[in-house]
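Missing here: one protein chain of the complex. Every other protein chain is in place.
Chain nomenclature is as follows: A, B, C, D and E, assigned in order of appearance, with residue numbering initiated at 1 for each chain independently.
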Amino acid sequence: MKKIEAIIRHERLQDVQDALDKLGVSGVTVSEVVGCGRQKGYTESYRGSRANISLIPKIKVESVVPSDIAERAVDAIVGAARTGEIGDGRVFVYPVEHSIRIRTGESGEESVRHEEPVGWGH
Amino acid sequence: MKKIEAIIRHERLQDVQDALDKLGVSGVTVSEVVGCGRQKGYTESYRGSRANISLIPKIKVESVVPSDIAERAVDAIVGAARTGEIGDGRVFVYPVEHSIRIRTGESGEESVRHEEPVGWGH
Amino acid sequence: MKKIEAIIRHERLQDVQDALDKLGVSGVTVSEVVGCGRQKGYTESYRGSRANISLIPKIKVESVVPSDIAERAVDAIVGAARTGEIGDGRVFVYPVEHSIRIRTGESGEESVRHEEPVGWGH
Amino acid sequence: MTDRGRDPTIPFMEPTLKDALPAIETIWVVVAAVLVMFMQVGFLFLEVGFSRMKNAGTIVPKVLANFSIAALCYWAVGFALAFGGAGWFAGTEGTFLGTTSNDAFPALAFSSATVPAKFFFQFVFCAVSLAIVWGTTIERIKFGAYLIYAVVFSALIYPVISHWIFGGGWLQASFGMQDFAGSTVVHLIGATGALAALLLLGPRHGKYGPDGKPNVIPGHNMPLVGLAVLVLWFGWFGFNAGSTLGAIGGRFAEVAVVTNLAAAAGVLGALLMSHLLTRTLDIGMSGNGAIAALVAITAPSGYVEFWAAPVIGFTAGVIVVGAIIAIDKKLDDPVGALSAHGVAGVWGTLACGLFTSPRLAELNAIGKGGLFYTGSFEQLGVQALGVVAAFSSVFAVSFLVFYAIKRTYGLRVTPEEERYGLDIVEHGMWGYPEQFMPVPGSEYRPPALPSGWPPRRPAPVSMATPIQEG
Amino acid sequence: MTDRGRDPTIPFMEPTLKDALPAIETIWVVVAAVLVMFMQVGFLFLEVGFSRMKNAGTIVPKVLANFSIAALCYWAVGFALAFGGAGWFAGTEGTFLGTTSNDAFPALAFSSATVPAKFFFQFVFCAVSLAIVWGTTIERIKFGAYLIYAVVFSALIYPVISHWIFGGGWLQASFGMQDFAGSTVVHLIGATGALAALLLLGPRHGKYGPDGKPNVIPGHNMPLVGLAVLVLWFGWFGFNAGSTLGAIGGRFAEVAVVTNLAAAAGVLGALLMSHLLTRTLDIGMSGNGAIAALVAITAPSGYVEFWAAPVIGFTAGVIVVGAIIAIDKKLDDPVGALSAHGVAGVWGTLACGLFTSPRLAELNAIGKGGLFYTGSFEQLGVQALGVVAAFSSVFAVSFLVFYAIKRTYGLRVTPEEERYGLDIVEHGMWGYPEQFMPVPGSEYRPPALPSGWPPRRPAPVSMATPIQEG
Partner (left out) sequence: MTDRGRDPTIPFMEPTLKDALPAIETIWVVVAAVLVMFMQVGFLFLEVGFSRMKNAGTIVPKVLANFSIAALCYWAVGFALAFGGAGWFAGTEGTFLGTTSNDAFPALAFSSATVPAKFFFQFVFCAVSLAIVWGTTIERIKFGAYLIYAVVFSALIYPVISHWIFGGGWLQASFGMQDFAGSTVVHLIGATGALAALLLLGPRHGKYGPDGKPNVIPGHNMPLVGLAVLVLWFGWFGFNAGSTLGAIGGRFAEVAVVTNLAAAAGVLGALLMSHLLTRTLDIGMSGNGAIAALVAITAPSGYVEFWAAPVIGFTAGVIVVGAIIAIDKKLDDPVGALSAHGVAGVWGTLACGLFTSPRLAELNAIGKGGLFYTGSFEQLGVQALGVVAAFSSVFAVSFLVFYAIKRTYGLRVTPEEERYGLDIVEHGMWGYPEQFMPVPGSEYRPPALPSGWPPRRPAPVSMATPIQEG
């Protein structure tokens, strides 16, 4: 199994969810992060002083997927998250040693696979 | 060393903390996430329109533990976090190459082990 | 490539960012977490009752770096984040299998390297 | 706008003193009533501030619905029962404000203000009393329970008791019980209903640990609690000073001063106690101190001299902190209604028996001077009788009503619903949606501006970074 | 402070009844005006509460700037156009309040209150009407657009229409249109401007899906919406009861009671409808119900008997919920201004044609009794005419003005700016900075206290943990 971690823009989240859902990914975990990289921050003004914010809000999407679909999952994310503008973010892939579904205790690849798309958010 | 990452329900957090504490885990890092999987979201109603929320609040618990107790730690988490209802979440285990305690600079397994339970939150 | 994950104090964030920037790290992702370990929590009082808070706010800094600079990056973080007080946090290093920059699709070490410091937050 | 000005056919007659006097009285009564109506904002935010975020929204329709039900019920029958005649138990005249003749409402006839003004003033009192009931029930009661009890309370319970003490009923007429603006009539009655509800409702999930120790469930917004307290304080000038039902003679200004002195002393008393008992200056308790003192001075406000006000208020502030901490050990009263309105209401009512100055008792033509002037326990006894009578009757009826609700419609949401929060469960949406869910165009946080956005903005400049602070 | 007291050279003359009467009237008019001015707080938080967090801050300078522009324009020309003479179309006297003689303002001359008091009262009405306009435009309009339209509205549109109906113009003088406090003059006019703006502005990004279905974009703070509603309710006692422009005769108290009964029924009507149509008790709609009922009772408040008030209010509460849901299908009106002020304003104006009691029509010397008393449709027809006349003229002019703004300065921010939010784009800073950015000394969360900090604090004690709850 592989863990896919993507740092993306807020507005691309639904597309990425849909793309992963299509591939039969069993689920995703999403969290809010801020990050900096090439993308410049923005400037604020308050009572005459100015401030520069360098950490920009992003969305982190994590999903553990069976090794066989890892590559397709990465491509799917890249395709769904790209806008071509600076700040699109990154996708990282990590090795996973075990995965257990708490409810059933079942473990291994089965625990992170499912069949037909669920239609998250629809 | 192994990194154990668990996605659990809010209300199971204290149990999971206690279970890990008992095993002599040196600490845990907790963050708020939202996720989707088998568990369906819920419906909201506002001024006559309705919306379906698919991303459900969960708690992510991360702990790096010595390899020798990794398995027991996983079992402890699964035991403490299970309710049997859909939405109990997952536990993932990842390899860790190094660990350093910033304060002391000590590294390796020692940096993520401690002796007697601390009693977090009591 | 390696993923470096550091749990640090809020007030050390800017230093850590600067230290990584100097090393030519391409970016960092920052998130808010709470954690417990050796550091004790604090006590609150409300309408005559008292409560003990064990989960303490920390900052998690994640950065994927080329293997060659991983060690230096860890040292830089430890140096920048240390105060010597209990609660300084940890640094963990994980293996990374792939890295893709969504915008360009370029992958591998190149995608997480850059040349001159950017000066995040300045 | 009317058009009398433009119409030549209407002879314009210069008003006389006979027209001016009622106008003067009526202005003050209406202004006072409007101030008291505004106290609903105070009750709204007292409960919002002391609730968790997941239960903050439901309080808005709750307050609106209760105030509205009371408005219609008090108009239909409440005012008639309370003031429509001098019967020992209740009045009869004036349902639906069918008559506006001052004679129909003998207990209010001492003022030449118009009847609609007096009705409006008495109604907002009823609404305040009803609002107090719910302080103990937040974060777990079913919405429907509000509606049912509100009808009984504003159509029956409040009117009858207020008739006994305000409207010329047995406690006032036969015993001369002193309660100038309602420490008992408004506040104790409300707190009594609150107690009945709480006993049948039980504590919030998680309030008491397995060991029975009370846990901390902090309200989510102390600044809004501060708003609530100041708004109540503001409204209380209408509440007490308006109970003169007129301005001529100038007593109302003295009552306002008395009220303010008491409230001020209450804040200091509560802060002192909070520091002694908890070794910290509890934010909410400083507010409870003000409210308790205002409640306590309500009954004596028209009967005591200036010097007595700070004494009564300070004592109330001290008492309320102790009461909150004591009650919290067994009863889950998130806003402290039992202490601030109940205990302080009792104290204030009894205080008349101690501090009433004979001069003012005579001026109001009710009861006698207090113990400290007369050395006699008579008035104190009367006050105690009044407290017992009001408490026991209201408690009995309220307990019955809530018990009936519990057995039929149900009083409390399910444990799951309580965990999810009343906002989403009863109203389908959070009170603070962006705190709980992604919102279109604001997915958690709005996306960042690209550098240099918007163009009008000047060039970046360094911002304080933590290290610069260190 | 003045010093007349100390100066012996000034003979002190005892005022007479001739001095007292205007003082009485003036006190009530000024107090009422101050209450109406406070309604700006209501409009501020109605819009804040119904906005997303990223657009909450901009509403503050918006409200301040609009109120300020109206103050200066209405003083310069507005008041003169509205009341400075009895011309059929507009007045002429009294620009810059150049004269304060009561005769210069015939339509207001029936009250002996001083002219500055009447001016102040009429100005705050204008400001309310202007505030209503913006409810449909939040979260996407350019700040500058406010300023331009505000000038035209407060200097021209509002004064002229209000002259027709309040100031002795053609609708009032020749047709006897009844609008006691402005269901049409203030509320319908404002809502009409709001409609014109909305049609040219379009919906918020994301409000309608590709399928055209309306999406949920929830306002971020329902408790503040509750504050808004209660503040408006509070101010409305000045709004309606103040429109008597005086206290002598005591009508104002009756108007206050009528107003309150209607608002109460409106809340209940809206909650009922909300439950029937959406199977939940919508928080915002309970507030819209109160507002719609207040808007609806505004015109009849001086013309109807008590019994009619709850009928009119309840109907308004029912209508507004239906209207909001219907309008939301095609038009993006985040606060429901079109329904609560527009639809309800029309209903209220027509209601005079149904419920006006002949007694009061005569007292006000405007128009005749309503259908239910007289069986004649005449007054109803007059009311309908007034609605059509006011709506069509205001819509035409407003559409033109907004169209001109759109073509020149621009009406709407860019899509990017809309996504980032108006606060950061127009004002350079978030309305809630700590929700969106690290702040020095509060990087996201303030750092934790080390154990035992601060020393004054007592020793740790266990806190309720979720499991203890389970």
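The rule is simple: a residue touches a chain if its C-beta (ideal position, glycine included) is under 8 Å from a C-beta of that chain, and two chains touch if they have at least 3 such contacts.
Computed from a predicted structure; not experimentally measured.
Asker: Pick out which of D:N66, D:T192, D:N260 or D:S339 touches the chain that's been left out of the picture.
Answerer: D:N260
Asker: From the listed residues D:L156, D:L199, D:L271 or D:L331, report the one that touches the chain absent from this view.
Answerer: Missing-chain contact among the listed residues: D:L271.
Asker: In the complete complex, the non-displayed chain touches which residues of chain A?
Answerer: 10-15, 44-51, 121-122
Asker: Could you list which residues of chain D touch the chain missing from the display?
Answerer: Output for chain D: 17, 20-21, 24, 27-28, 31, 35, 52-54, 86, 106-111, 165-166, 168, 172-173, 179-181, 204-207, 215-223, 225-227, 229-231, 233-234, 237-238, 241, 243-245, 247-250, 252-254, 256-257, 260-261, 263-268, 271, 278, 280-283, 286-287, 289-290, 302, 306-307, 310, 363-366, 416-421, 424-425, 428, 435-436, 440-441, 443, 456-458, 461-464, 466, 468-469.
Asker: Across the whole complex, list the residues on chain C that are touched by the chain not included here.
Answerer: Residue positions of chain C that touch the missing chain: 11, 42-46, 53, 55, 57.
Keep this in mind: only the chains that are shown with their structure count from here on.
Asker: For chain D versus chain E, which are copies of one sequence, does the interface use mostly the same residue numbers on each side, meaning over half shared, or is it different?
Answerer: Different: fewer than half of the residue numbers at the chain D-chain E interface appear in both copies.
Asker: More C-beta contacts across A-C or across C-D?
Answerer: A-C
Asker: Report, in whole Å, the distance between the mean C-alpha point of chain A and the mean C-alpha point of chain C.
Answerer: That pair's centroid distance is 19 Å.
Asker: Give me the residues of chain E that touch two or more other chains.
Answerer: 215-216, 218, 278, 280, 282, 419, 424, 428, 436, 438, 443, 457-458, 461-464, 466, 469, in rising order.
Asker: For chain B, what residues touch not just one other chain but two or more?
Answerer: Within chain B, the residues that touch at least two other chains are 11, 31, 34, 44-46, 50, 55, 94-95, 121-122.
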